[in-house]
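What follows is a single structure, and I will ask about it in a moment.
Note that one protein chain of the assembly has been removed; the remaining protein chains are unaltered in position.
Letters A, B and C name the chains as they come in the text, with residue numbers starting at 1 for each one.
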Amino acid sequence: MTQRVMTIAMNGVTGRMGHRHHLVRSVLAMREQGGLKLADGTVLWPEPVLVGRDGPKLAALAASHGLTKWTTVLDEVLSDPNVDVYFDAQATSARGPALAAAIEAGKAVYSEKPVAPSLPEALRLAAAARRAGVPNGAVQDKLFLPGIRKLRRLVEGGALGRVLSMRGEFGYWVFEGDWQPAQRPSWNYRAEDGGGIVMDMFCHWRYLLDGVIAPVRSVYAQVATHIPERWDEKGRPYRATADDAAYAVFELEGGVVAQVNSSWATRVFRDELVEFQLDGTEGSAVAGLLRCRFQHRGVTPAATWDPDAPPGHDFRSLWQEVPENGATGKAFKLQWEQFLSHVAVGAPLPWDLLAGARGVQLAELALQSAREGRKVDVPALDLAVEEPVARVASS
Amino acid sequence: MTQRVMTIAMNGVTGRMGHRHHLVRSVLAMREQGGLKLADGTVLWPEPVLVGRDGPKLAALAASHGLTKWTTVLDEVLSDPNVDVYFDAQATSARGPALAAAIEAGKAVYSEKPVAPSLPEALRLAAAARRAGVPNGAVQDKLFLPGIRKLRRLVEGGALGRVLSMRGEFGYWVFEGDWQPAQRPSWNYRAEDGGGIVMDMFCHWRYLLDGVIAPVRSVYAQVATHIPERWDEKGRPYRATADDAAYAVFELEGGVVAQVNSSWATRVFRDELVEFQLDGTEGSAVAGLLRCRFQHRGVTPAATWDPDAPPGHDFRSLWQEVPENGATGKAFKLQWEQFLSHVAVGAPLPWDLLAGARGVQLAELALQSAREGRKVDVPALDLAVEEPVARVASS
Amino acid sequence: MTQRVMTIAMNGVTGRMGHRHHLVRSVLAMREQGGLKLADGTVLWPEPVLVGRDGPKLAALAASHGLTKWTTVLDEVLSDPNVDVYFDAQATSARGPALAAAIEAGKAVYSEKPVAPSLPEALRLAAAARRAGVPNGAVQDKLFLPGIRKLRRLVEGGALGRVLSMRGEFGYWVFEGDWQPAQRPSWNYRAEDGGGIVMDMFCHWRYLLDGVIAPVRSVYAQVATHIPERWDEKGRPYRATADDAAYAVFELEGGVVAQVNSSWATRVFRDELVEFQLDGTEGSAVAGLLRCRFQHRGVTPAATWDPDAPPGHDFRSLWQEVPENGATGKAFKLQWEQFLSHVAVGAPLPWDLLAGARGVQLAELALQSAREGRKVDVPALDLAVEEPVARVASS
Partner (left out) sequence: MTQRVMTIAMNGVTGRMGHRHHLVRSVLAMREQGGLKLADGTVLWPEPVLVGRDGPKLAALAASHGLTKWTTVLDEVLSDPNVDVYFDAQATSARGPALAAAIEAGKAVYSEKPVAPSLPEALRLAAAARRAGVPNGAVQDKLFLPGIRKLRRLVEGGALGRVLSMRGEFGYWVFEGDWQPAQRPSWNYRAEDGGGIVMDMFCHWRYLLDGVIAPVRSVYAQVATHIPERWDEKGRPYRATADDAAYAVFELEGGVVAQVNSSWATRVFRDELVEFQLDGTEGSAVAGLLRCRFQHRGVTPAATWDPDAPPGHDFRSLWQEVPENGATGKAFKLQWEQFLSHVAVGAPLPWDLLAGARGVQLAELALQSAREGRKVDVPALDLAVEEPVARVASS
């Protein structure tokens, strides 16, 4: 059994997401299970180097996980020929320059979303990676969740027939922060700090719609700041300036309509924090993070409208739980495995920086739609078209 | 105990809605319970005269309910001084002229929705009724459903605090008509016959939004004809030309956002065919036709987003069923009782022809929004402003 | 990461409460989790020194927990400059002199309740601690129980509106000791040994009422010795001379009435051994040690009195379980952490010896009320007023 060490500079893993999902449950988990077995039989051994700004914190984090390599100097890892991959989970504003430098240094790059705070910058990064010929990827974790994988299996297997529409509900009540602590950081609610639910979630909606059903062609969004005053991590009141809810209608290729609500000011009357219902000519599915249920047209009840009578069916009981059949594993780790296989042996990887840029595009157009009160087209993005722009911009 | 007979010409009660809800479960049900007791102690005895186009069918219908009066000649009842009320449940296209004639004849008028196929005609009718000084009403039955009454009680009692948003899901799968019979008439799916889900349902959404939360101020709608081919009552295929789904976002006074999906091409993963979720600062409610559930902010779970973990709560179990506390009775009959009390002793009736016109207005503006791909303002409607227009238009 | 050792002399931890709750589940549990992390980032490491009268027992106890330090000589720890904190869980009669000596020696002191067998002595201790400027605390563990924390969250978040009343039921059947062993020590039932349910429980009621609702302003108590003959730990019959039940009515600031029954001679028809129901204008809550349930006025059933009919509602099912939302952890340990943070870095601590004295005050006044058959005022206690008295009394 050949082992191959792959050294990964991980920048921004002192934060909750970076630490929990990327370092512990993905990279370290791969080590705990003896490395990642590749298609060619070799075993890939990921070797993280922690990168960040707070030395003592990095040292403690490394020590607590039995790691020895960490640095506060990005150039140190970028100029180190042993480093194969640069991963970035920093705050969005810091991400672009670091990714650009890593691409410049010839590293394979893997980026959290949004890949950049604006579409032009996201496109410049994607174009730069393509020109440099480095493997590149953007985190699109929800595609790897058990519920979504079961849903994709149904759609791709034709169980829904022609997909007609999608409904999505994402959200939960984020406490205001006064009498109960908020479950999200306060910057999420400040536009001036890059907050807002559209910028946070529409990147996800993009790759889910594109990846599960069909490419997005237009967007209409109504946004709101339902809770205008909140209390921050230190109990101080602050004014919420970013959108905390967005009510969107997308048109997809082929006439599919996708209606998706996203909100941090709604109480959950569902099984999971996010749920998508897809209706098709042959059947319908309801998928969350973990579960997926299905109703074939052959078991669809003949519902009739009679306001005076109790409902004639226990509707939810008429849906069938879709079995796992292998749709298990942690989403972030699965995508890490796919990315590292791509880097190591060229396994296919559709979720590159350009796909990441599409997410940024949708968020920007949704906000534009909300400002202008009209439906906005979502033009196809590809680097053939965008490269000159990118070239100009980078010159 | 004084009894007072009130004679009601009922036009269009051979159809399913008119027969079941208006004749049998409302007017005849009042007779079965000994009449309607009015505020002044007298008992009102409703005496229906059936009106329609098909004599034998009317004769049979009257006989089956022990009634003796019916006619195929509208003028006969309108010129009869014993007739107090004219009720219309005909097809929408026939309704306007009949209502106008009844108003002209000085009858109290009560109309199914939509009160007219277009806003100008609806306004002319409302203005004519006001000028003539006749009592007038429009059916707005959903306000009287147990679930909606419980919801209104919560909203009006302040249990939700400031209402932030509403989500509405209405719909079910209407079979295409080939291998299973359709549950709705085929004209519903033909634009040329006045069909379409927007014209059918947005009248309801108007009075529900206005009456439960706050006046509607703008509408955005995306419509679709998801199932383009259907089979009619005789098994013949036909082309569906009307919208069978509408995805709408409303803005209400005070910044409330109401997102409502209406569809005849969706499978039901709910407890009831229509459900509304209202979120407010103090609590949230989920109401259907019959049930209403509530979650106060004091029992709102601190949901956190962890895609790798199963949901930390059985979310639906954290909602409390709202007790009936008197919210019972059939919706149509309750509104009939309110209308007849209004005619007999002047009990207040906010749901007049002008309110009916507001429903038509919203449906029209929603269709305009769908055509133009933009949010459309919903101007306030009242007859003080509209009367001159109405006069000109009717001259 | 700085570590700071804090040495704690623990007196009276051979008893059940002291051993289980204070030594094992609090101090040793903190060590098992790597010490207590303070606000300034340092980690506090508690180092217990066991103090008691029975050398061999102490030696065995220390050994069984891997501890090395114990002594039967109180002065030894009090004169040891390395000892930071003196904790006392002895019998009440022995507590006063030991606490006084510890204060005199400049130790931070932490005391089980009641802090003293009489109010003057309790006040003298509180005044001495204040004059000496030593950190001081009294165990008020029930405030830290999950059920009570959820209840406080509801009250403080305004979910009950204006609180009107409280009902409390505490108790269970303590076997007489003949055919089944008693679950409590026999001294609890002998007045001459400091027994009695009032002295045992009213200290708790004081800080619960003061801390959750509003300050207590008057007390009425009816006490009883329902079971006059019991059997002691050795199976010998003895005469119970102390109260084994108390039926009390408190008035709190703002007109709230709190009615609390405490009994060792009642059988439990509840979910938990103690339960409190609070009724307020906006909602009601029922809290025990662990659980807390809530009913908002929006889901309050319209109960009507009809002795001939079965109850119209399954009343208990109309209450909603309040989610944990972080209200976890062992009560005693949480207060220990709060006390040690107070000693180490001055974290706020409202539960000092004066608060402990308030508990003794309420127990004394309740017994006076029971003797005199009248409601007794509960004057506000504070050391500014009481210090001269305390000085005189101690001279």
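A few points about this structure:
Criterion: contacts are C-beta pairs under 8 Å (C-beta built on N, C-alpha and C of every residue); 3 or more make two chains touch, one makes a residue touch a chain.
Note that the coordinates shown come from a computational prediction; the quantities given were computed from them, not determined experimentally.
Here the chain not displayed is in touch, across the complete complex, with B, C. The chain that is not drawn here is touched, among residues C:L23, C:V286, C:A344 or C:A363, by C:V286. The residue from C:D193, C:D232, C:D271 or C:E321 that touches the chain not shown here is C:D271.
From the options C:L164, C:A191, C:A214 or C:A347, the residue with contact to the unseen chain in the full assembly is C:L164.
Touch with the hidden chain on the side of chain C covers residues 21, 25, 141-142, 145, 164-165, 167, 169, 172-173, 175, 180, 183, 218, 220, 222, 224, 226-227, 245, 247, 249, 251, 255, 257, 259, 261, 263, 265-273, 277, 279, 281, 283-284, 286, 288-290, 293, 295, 297, 300-305, 307-308, 310-311, 313, 315-316, 319, 330-332, 373-375. Across the interface with the omitted chain, chain B contributes residues 1, 153, 156-158, 325-326.
Heads up, the rule we're going with is that only the chains that are shown with their structure count from here on.
Between chain B and chain C the centroid-to-centroid distance comes to 60 Å (mean Cα coordinates, whole Å).
Looking at chain B, residues 283, 295, 297, 300-302, 313, 319 sit in touch with two or more other chains.
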